[in-house]
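What you see is the complex with one protein chain gone and the rest in place.
Letters A, B and C name the chains as they come in the text, with residue numbers starting at 1 for each one.
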Amino acid sequence: MIALDHHPTGRHFLQIPGPSPVPDRILRAMSLPTIDHRGPEFAALGLKVLAGLRQVFQTRHPVVVYPASGTGAWEAALANTLSPGDAVLMYETGHFASLWKKMAERLGLQPEFLAKAGTDADTGLPLAWRHGVQADMLAERLRRDREHAIKAVCVVHNETSTGVTSDIAAVRRAIDDAGHPALLLVDTISGLASADYRHDEWGVDVTISGSQKGLMLPPGISFNAVSPKALAASRQARLPKSFWAWDEIIEMNRGGYWPYTPNTNLLYGLSESLDMLLGQGLPAVFARHRRWGEGVRAAVRAWGLPIQCADAAVYSPVLTGVVTPAGVDADALRRLIHERFDLSLGTGLGRIKGRMFRIGHLGDCNDLTLMAALSGVEMGLKLSGIALAGSGVQAAMDFFSAHPQPVPLADAA
Amino acid sequence: MIALDHHPTGRHFLQIPGPSPVPDRILRAMSLPTIDHRGPEFAALGLKVLAGLRQVFQTRHPVVVYPASGTGAWEAALANTLSPGDAVLMYETGHFASLWKKMAERLGLQPEFLAKAGTDADTGLPLAWRHGVQADMLAERLRRDREHAIKAVCVVHNETSTGVTSDIAAVRRAIDDAGHPALLLVDTISGLASADYRHDEWGVDVTISGSQKGLMLPPGISFNAVSPKALAASRQARLPKSFWAWDEIIEMNRGGYWPYTPNTNLLYGLSESLDMLLGQGLPAVFARHRRWGEGVRAAVRAWGLPIQCADAAVYSPVLTGVVTPAGVDADALRRLIHERFDLSLGTGLGRIKGRMFRIGHLGDCNDLTLMAALSGVEMGLKLSGIALAGSGVQAAMDFFSAHPQPVPLADAA
Amino acid sequence: MIALDHHPTGRHFLQIPGPSPVPDRILRAMSLPTIDHRGPEFAALGLKVLAGLRQVFQTRHPVVVYPASGTGAWEAALANTLSPGDAVLMYETGHFASLWKKMAERLGLQPEFLAKAGTDADTGLPLAWRHGVQADMLAERLRRDREHAIKAVCVVHNETSTGVTSDIAAVRRAIDDAGHPALLLVDTISGLASADYRHDEWGVDVTISGSQKGLMLPPGISFNAVSPKALAASRQARLPKSFWAWDEIIEMNRGGYWPYTPNTNLLYGLSESLDMLLGQGLPAVFARHRRWGEGVRAAVRAWGLPIQCADAAVYSPVLTGVVTPAGVDADALRRLIHERFDLSLGTGLGRIKGRMFRIGHLGDCNDLTLMAALSGVEMGLKLSGIALAGSGVQAAMDFFSAHPQPVPLADAA
Partner (left out) sequence: MIALDHHPTGRHFLQIPGPSPVPDRILRAMSLPTIDHRGPEFAALGLKVLAGLRQVFQTRHPVVVYPASGTGAWEAALANTLSPGDAVLMYETGHFASLWKKMAERLGLQPEFLAKAGTDADTGLPLAWRHGVQADMLAERLRRDREHAIKAVCVVHNETSTGVTSDIAAVRRAIDDAGHPALLLVDTISGLASADYRHDEWGVDVTISGSQKGLMLPPGISFNAVSPKALAASRQARLPKSFWAWDEIIEMNRGGYWPYTPNTNLLYGLSESLDMLLGQGLPAVFARHRRWGEGVRAAVRAWGLPIQCADAAVYSPVLTGVVTPAGVDADALRRLIHERFDLSLGTGLGRIKGRMFRIGHLGDCNDLTLMAALSGVEMGLKLSGIALAGSGVQAAMDFFSAHPQPVPLADAA
């Protein structure tokens, strides 16, 4: 069997912001024998996971599951709702927003890319990558679009490259206040099931997500939650679509099946994941991610390093970006930490490559796992010769000691 | 944990022509913890499976792996090589060829669908669905295409809906003999790693395959093997493509990585599968599938039922289609067999729905598993009131007894 | 990872009368991480499995679980209740009864070994090995023991070497009718959870069993169900005992713990096994084993071969012994079948070595698995040149077709 860890002993600490660590019971469920995707057992599984997913997306409408990773679900959202040459308004929050925009271009759309202008005085990093979506910029642009050439607004809810979230309800209000009919497409690939997300209440038309983050599964399946308005739009949209087409999938899903072969074993894992998340209750899941984020940020502040997210109102509960001092190669630091301490951290991507690293605190995590990760980071920072203001490890211990994990609701009685 | 078998005891017999039974060691490999898809362990895994896949496809050229099921790889082959409105010549061998043609239409191509005309006197079934690709029909059509409007010829190597294979080398000769520049796109989703298949030697431009058949994996990843000519074509092709685009994937694959999140845990399984298949040697793998096919056909003949494939030269080594007597609902028979004997058989699809069923004999199989399946079928046929000419179970025992499984090459010394 | 099957492809058919095939969900449960055997999670597990075991043994009294295989539980039963030099009355039903007697000798007891005298005219095999315990012989012997020198009667409920069961209630009556105070010790290692067994109702003092048969677990844990009378006896018994001593175990079990390290991961499997068996209901479990036994015996009769068990009243529902014709080496036959058909059958043991083989039909089994096994046997018999009266495979198909598996109670509504 292939060696998946070059280290001779002990467990790897996977603290990237996804793929997140997969719980043992999910790994076991995924290893059950593959069944006939057209048989009765499969239908029971299919109906169960589709119902559970609607709860997780907080929607009464269909959630389409693709046997494809998250990037595919981006393409699905665009291909189902838009036509060649359509104008789409996108917003640059970081690397993944930029990749989505690049995808829109490759698909023959006309994306316009808004961004908070300028660079940060302290760090020299682009301001846009340290803040969330500025809803007023969207509103202003939409108001100027008198002829409604813009067909969709596309934003990222939890920007995995920076650790900054965006206020999706505010984006919805911006569109509504502008009286604009554009569809609202939101990527919450890394936010779903970690950060609160409300497809229906927030008026999102297509929500895109994936398996390998808050759902605690390996990568390989992804999702489109689809509003009735988006579904109506898909009947007119003229981008070619076949694999991604919603219509046949939604139709077959009524019986618990898919028009083509689904990723059966990942659906076993999804069933297990839904049992875990819904059994605990989403509010408890969201609360523990917020708490982990606070603990990690306490450490970063103690080190005296800037947090990538410059706006405390939109700190991600999923990950924390840490800016390294000028002159330090953040990727060399990550490499040292990986070799010495068997800890994977997220790399800086795109415009901030080499300037920062990311600590994931999502999914199947707990306080001591984070303490392990923070001590690995602190040792690595010191071994790299970086002067620290203080001990982040100490600060995190103080935080976690002072703030007990709330008792799960199920046990509270 | 979810119940995946409604039967109270014993192992399910999964004898559909894919997903095929997954070997125990592959299931265990797949359940190892997910790693960072941007770390050094992943690169080692990536390079290993890419090299192994080239051996399985019998090619020196790139094999692109998608974190998506096989239908996606169909779309990838078309989207990378063709432009809106392009004429493509397809050939109707059965349900999957028909679905691929429907996909071409949805993507805005102009497929022309050749087929052997007429219906079979005995069974009333379409002749096209009982024979393989008629290369002379393709040659004739291509010769008439003086202006080379046809950009690609698309055929299915192992038609999973019928159990009929096609002679791909003959298709290549037909194109060459016509002096036609069309690309040759071949679906061997269910044939790869069970039936002999030679991407380079046969001059195929894009070969499409998937994980859940001869590779003995769960569904969820799929493949495009790409000739230099196809790669060149992809630079001019104008169908929108982003998720499926070969260029970035091939570029990133040089280092063992992917541009977006790969299906890590299925790649663990693929690594194990390649160790098994290449360790035994592909000739041994092909030989055992041919032998299983012969054993199963001996049973079908003994029952006195028609084999769906009417041409002995192109019997599939992967599955055998069995035509049920007029008036018998083949799906009711399958249901009875599933309920009584915990055996899944393949359904009749499309134009032959209800008229036949399919017995898979691929992947992680052996003689007694087939004996179990055949006895389940024989009991089911009798319980359904179908008069049989004789005992297929007896005939299969005679065949398997008389024809020992060849000793694996590795042990032959 | 070690190769556990010398065959290149397909699943092994494990049709020995234990270890029996382990269900997939049990294997997965067993692979969960080991926990602290002194922590609170363990106590919950311990209490659960102890309660479930009492249901399976049909007793209200303690069931002691040893982290040791079944032979250890034999020793435990003797060591806890007897003193050096004690006379024990044992009964020769086959190889395992003989081994238990040998153990009693090694431990310094004085076993007396009753047996039905003579050999069978047809087969030349010892009559004792083709019949169950003759309760009247025990009664007669006990009546002669006026001074109650005999301290225990030891019998095997399901003799795994022959496929013969014994009537334990009749043995109890024989002891009672003789007015004898001897303890009744019963081995149902291979009978428990397959054949009906009633520790309390039948008045058994110590019941010995193991994990790897009807409980569908790997070998490694074993059991003593202990009556109050046996417990009282253990306080006076003077054979040295420490590891096997009941007192400390029963005391610690009150809290769900063990005095020394238990076999944690097998207890995970036991928890899963109990969920399955008790969820279905023991009567359903017993019924399906009886039905399998009838199907297999139908095949053996059709072949014209003698069934090892000569008394239809005590056919084992767990296994069927098949006597081979004089001159045939049953082990050479078994070897041929293993090599050619990847099927393991039970060997003839002790006094019947080479004269018979055993087909297990217990645990995680179903009709088609038995059809596979029977076809492997039939092919092997023919390849060995043995003339058969007819097709056992055909007879078994007729039986299974004519006698549907009863619907599980849970689904009957």
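The rule is short, and it goes like this: contacts are C-beta pairs under 8 Å (C-beta built on N, C-alpha and C of every residue); 3 or more make two chains touch, one makes a residue touch a chain.
Here the structure is a predicted model, which means the values were calculated and not measured.
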Absent-chain contact - pick from C:M103, C:L127 or C:L278
C:M103
For the full complex, which residue in A:A77, A:A115, A:L343 or A:I359 touches the chain that was left out?
A:L343
Touching the absent chain when the full complex is considered, from A:K213, A:R288 or A:R334
A:R288
Of C:G94, C:P126, C:P262 or C:G380, the one touching the omitted chain in the full complex:
C:P262
If the hidden chain were put back, which of C:Q55, C:T71 or C:Q110 would touch it?
C:T71
Suppose we count only contacts with the excluded chain; which residues of chain C make the list?
1-6, 11-12, 14, 16, 19, 21-22, 25, 27-41, 44-45, 48, 66-72, 74-75, 79, 84, 102-103, 106-108, 210, 212, 218-221, 239-243, 245, 260-266, 268, 271-272, 338, 344, 347
Which chain A residues would touch the chain omitted from the figure, given the whole complex?
1, 7-11, 13, 21, 24-25, 28, 280, 284, 288, 340-343, 363-369, 371-373, 375-376, 378-379, 382-383, 391, 393-394, 397, 400-401, 404-405, 408
In the full complex, chain B touches the hidden chain through residues 1, 24-25, 28-29, 31-33
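We adopt the following convention: only the chains that are shown with their structure count from here on.
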With over half of the numbers shared counting as same, classify the chain A/chain C interface as same or different.
same
Looking at C-alpha means, what's the farthest chain from chain C?
A
Per-chain Cα mean versus the mean over all protein Cα atoms: which chain has them closest together?
B
Give me the superposition rotation angle from chain A to chain B, based on Cα atoms, as a multiple of 5 degrees.
180
Centroid of chain B to centroid of chain C, CA atoms only: how many Å?
45
Return the distance between the CA-based centres of chain A and chain C, expressed in whole Å.
54
Junction residues of chain C, two or more chains touched
1, 24-25, 28
